[in-house]
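Just below is one structure, and these are the notes that go with it.
All protein chains but one are shown in place.
Letters A, B and C mark the chains as written, and numbering starts fresh at 1 in each.
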Amino acid sequence: MNKKVADAHEAIRDIEDNMVLALGGFGLCGIPENCIAALVEKGVKGLTCISNNAGVDDFGIGLMLQQKQVRKMISSYVGENAEFERQLLSGELEVDLIPQGTLATRLMAAGYGMPVIFTPAGVGTEVAQGKEVRNFNGKDYLMEYAFDPAFSIVKAWKGDTHGNLVFRATSRNFNPLVAMAGKITIAEVEELVPAGELNPDHIHLPGIYVHRIFQGSSYEKRIEQRTFRKKS
Amino acid sequence: MNKKVADAHEAIRDIEDNMVLALGGFGLCGIPENCIAALVEKGVKGLTCISNNAGVDDFGIGLMLQQKQVRKMISSYVGENAEFERQLLSGELEVDLIPQGTLATRLMAAGYGMPVIFTPAGVGTEVAQGKEVRNFNGKDYLMEYAFDPAFSIVKAWKGDTHGNLVFRATSRNFNPLVAMAGKITIAEVEELVPAGELNPDHIHLPGIYVHRIFQGSSYEKRIEQRTFRKKS
Amino acid sequence: MALDKNQIAQRIAREVRDGMYVNLGIGIPTLVANYIPDGVNVVLQSENGLLGIGPFPFEGEEDPDLINAGKQTITTVPGSAFFDSALSFGMIRAGKVDLTILGAMEVADNGDIANWKIPGKMVKGMGGAMDLVASAKNIIVAMQHVNPKGESKLLPACTLPITGVRCVKKIVTELAVLEVTPNDGFRLIERAPGVSVDEIKQKTIGRLIVEGDVPEMKF
Partner (left out) sequence: MALDKNQIAQRIAREVRDGMYVNLGIGIPTLVANYIPDGVNVVLQSENGLLGIGPFPFEGEEDPDLINAGKQTITTVPGSAFFDSALSFGMIRAGKVDLTILGAMEVADNGDIANWKIPGKMVKGMGGAMDLVASAKNIIVAMQHVNPKGESKLLPACTLPITGVRCVKKIVTELAVLEVTPNDGFRLIERAPGVSVDEIKQKTIGRLIVEGDVPEMKF
């Protein structure tokens, strides 16, 4: 059960034009830097990307936007990205804005084999347009469908050759949910260890959801909003 | 944010006759032994218990059955319990048998604020009687409702005063799901530590779902089927 | 005199009770954390997967893996826990977060809120706001009473695309504290020091209920 591949290039080898991908991360935190770089180099186009955010102009999914590889973003928040705005206003790029919890839960639903979920988020707003509304116990909910991405790409802190993943702090965010949703799931990790080295009680995502894994390199882990206190 | 109570008696002080409780554990593994003992001593009656199993004659929920405290069990499997069988056949006890995954997911749904879930388990069987069947992508699913227990009672390996819980091996089972579902959730733990001693990356259930916590004592942790190999 | 941002935060902090789990939005709501009285223990939730937000890190100790929902580097407090985004919104949806404090562009006198989209402007997205307002048991809005053009933001009905319906419970502005009674309108419960009821009436287009003497806030 060895799922190790050499690197990002091998991991993404069969990602093709016009596919639907899901990518982990929140802002620039916990994003699959190596796979994004390999996708930019490979030059696949017409992608639909399910990702909470779209990176910044010169990092994260923003790098793929610069190369005009993305046809559609499915996200909850896409600020802080001038090239994104330009492509959106010019009609080169589509965007489907989804409440953050709905996005997370539609990914989870895929991993749990649940075709739909019901959430109150967006009831009475334009997000509800065209959707089934149903009342349970006096409260209205929207029916939202599970995602079905061809590939999921995530970043973890540690992983083993079975694909078991461990995340660190808030870089967990969407990563386990994205990993669950993919027909094929690729994980890049800061440290890849042999099976048996991770404590089975500490695993955040069991390897059954992961198909390819590799140890990434040269992580920049850029900080979007560096905030701090002065030591007094 | 100190949720510590002295012991099981204080934790269950306001559990009253005819309430709906959810209890963690699978078989005799990971069951809240201290709280069950306290419920037996308190003598509350007419309880509805949501629990994957019903214990054995002289342990677990079986102890409450002996005292005729349970009016209804909601479970996936209730074998290995002669008193259970006697009460069921005599009509003293009701039982609602539910597929195990449905049971687990109906508890989880409560913790995720989802009023219903859809599962294919039981489609075309007597479990489907009276339930809404809906087809998604060519497959039939049953609509199943979230549970809504007044109290949830779980057992964890370690916990802190904020109610954060860590489980050990397969004693995790239904415990985090049961904990999520309760309007009031009681956790008994083998070791209660001050807030800050648990690694926040290792917590299996965040304390927001737990309202009372105490360090249990005298755990028997009985084994239902002791199976082993001889050392050669 | 109208409150400044810190005073708005300070006033809102008085709504926070011991034992609450609280989600703070970006902007003024973030400042509320600075004014929670000693002895009132609360846990702050960050919807990107943390219970137990601590203060900003010391310079040089920023951790790129540890950020809040505004993408700022933060720290944790003892007793914190990390989790994924689905569980984070699961606990929100299940009503486990006791109090949500967030900003708004407009609030209607039935409790509708608009805070995510301005037609004609680039839309950045609703983030977690729609989930929060749809599920939180108690929502307090921190905002300016009027917009930069001097127009009231407390309206009979939102003019902007709404984020959620009949959900806002209380509003704290630079001029006043108002309770939302969805069927009757904004109930004025406090005014900023030196601000007259007349000024508040003039700057509130939605239905406003003023009963008896309206006390001044004290700081």
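One rule holds in what follows: contacts are C-beta pairs under 8 Å (C-beta built on N, C-alpha and C of every residue); 3 or more make two chains touch, one makes a residue touch a chain.
Note that this is a predicted model, so its numbers are computed, not measured.
Touch partners of the unshown chain, restricted to the chains that are shown, please.
A, B
Of the listed residues B:5, B:19, B:127 or B:143, which contacts the missing chain in the full complex?
That would be B:127, which touches the missing chain.
Of the residues B:49, B:107 or B:146, which one touches the chain left out of the display?
Going through B:49, B:107 or B:146 one by one, B:107 is the residue touching the chain not shown.
Among B:28, B:116 or B:213, exactly one should touch the missing chain; which is it?
Reading the full complex, the residue touching the unseen chain is B:28.
Out of A:78, A:127, A:142 or A:180, which residue would touch the omitted chain in the full complex?
A:180
Give me the subunit B residues in contact with the hidden chain, please.
These residues touch the chain not displayed: 26-30, 52, 75-79, 85, 88-89, 97, 99-105, 107-108, 119-127, 157, 167-177, 204, 221-231.
Using the document's contact rule, name the residues of subunit A that touch the chain not shown here.
Against the missing chain, subunit A presents residues 1-2, 110-114, 160-162, 164, 180, 194-196, 200-201, 203, 206-209.
Please note the rule applied: only the chains that are shown with their structure count from here on.
Counting C-beta pairs in contact, which chain pair ranks first?
So the pair of chains linked by the most contacts is A-C.
In terms of CA centroid distance, which chain is the most far removed from subunit A?
The most remote chain is B.
Round to the nearest whole Å and give the separation of the Cα centres of subunit A and subunit C.
Their C-alpha centroids are separated by 29 Å.
Taking the mean of the CA coordinates per chain, how far is subunit A from subunit B in Å?
33
Just the number, please: Cα centre separation of subunit B and subunit C in whole Å.
So the centroids are 37 Å from each other.
Would you mind listing the residues of subunit C that make contact with two or more other chains?
50, 76, 82-83, 86, 90, 92-93, 135
List, in ascending order, every residue of subunit B touching at least 2 other chains.
Expected reply: 112-114, 200-201.
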